[in-house]
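Removed: one protein chain of the complex. Kept in place: all other protein chains.
Showing subunit A:
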Amino acid sequence: MRKYLLKRIFYLFLTLFIVATVTFFLMKLMPGTPLQNEAKLTASEKASILAQYGLDKPVWLQYFIYIGGIFKGSLGLSFQFSDQAVSYLIGSRMGPSMQLGGQALLVGVVLGIILGAIGAIRKDTWADRVATILSILGIAVPSFVLAILLQYYLGLKLGLFPVAGWSGFSYTILPTLALAASPLAETARFIRTDMVDVLSSDYIELAKAKGLSKFGIVYHHALRNSLIPMVTLIGPLAAALMTGSMVVENIFSVPGIGEQFVKSILVNDYPTIMGVTIFYSALLCLLLLLTDIIYGIIDPRIRLSGNGD
């Protein structure tokens, strides 16, 4: 287990290094410069600003300087926010993003499991069909469309929830719902397919032959066996949430990382783009690692043993 973990952590850092490298060069290919009022600046003013941020150096040198910085634990300084450290920016904006993401994942996965289980248990009935339609909608409708619809109808028309902003739990409800739709739908579809399979397996037949009630069978046997493969889905779901959050945070003016990220791209704030990308990648890698560890804990068949991996 220890050896396995160390190996995985090594791969995690390797992945992050590759991500950082690729992002760095892709970013340099983007049109535009970080200079905001470019037209008004004289050539010498431009040159001095570029020199101040090291942008006058050749790209490969900038790359080495940046990577060197990372190894020293620094993500650099932001261009747009009066030279604040990127790590500080991310840290101060992490709260709302994590809260939203966590809430959306929780709501989505829990409701998705319920919806999927209902679909599987009541297979080919109206309940199953409603669940299927809901999950198709959840996958087909992009989160930003849902966000705007929720904002308009529940926020503006009915006035049930604040339209935008971030000052209290009620502000989190609409963006959470908008973000939760996709994981909900994915989970429901996954669980339904999986559980239909599980429910027709021999050990469910044996559970019936034991005289267990329908609920007992689903709760003690079907659910656990359907949930195990579900764990592998949580990593990708979290990834989808991160991308979704960028747009949704903007729509609801949530002061999170996503909103920050979109702004940074628009103004070519290189260090912030890099920092946020690396942060997101690290988060995703950690989630995937965590998924594998959890998988081992809940599925006795693949429990990681000490002698191998």
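Methods note: a contact is a pair of C-beta atoms (placed from the backbone, for glycine too) under 8 Å apart; a residue touches a chain by one contact, two chains touch by 3 or more; residues count from 1.
Here is the rule we go by: contacts and distances are computed from a predicted model.
*Asks:* Given the choices "Glycosyltransferase, GT2 family", "Xanthine dehydrogenase family protein subunit M", "ABC transporter ATP-binding protein" or "Response regulator receiver domain-containing protein", state the protein name listed in UniProt for the chain not shown.
*Replies:* "ABC transporter ATP-binding protein"
*Asks:* Among A:Pro31, A:Gly159 or A:Pro300, which residue is in touch with the absent chain?
*Replies:* Final answer for the missing-chain contact: A:Pro300.
*Asks:* Out of A:Ile228, A:Val247 or A:Ile278, which touches the unshown chain?
*Replies:* With A:Ile228, A:Val247 or A:Ile278 as choices, the missing chain is touched by A:Ile228.
*Asks:* Against the chain that's been left off, what residues of subunit A make contact? List them.
*Replies:* These residues touch the chain not displayed: 201-203, 205-213, 216, 220-221, 224-225, 228, 298-301.
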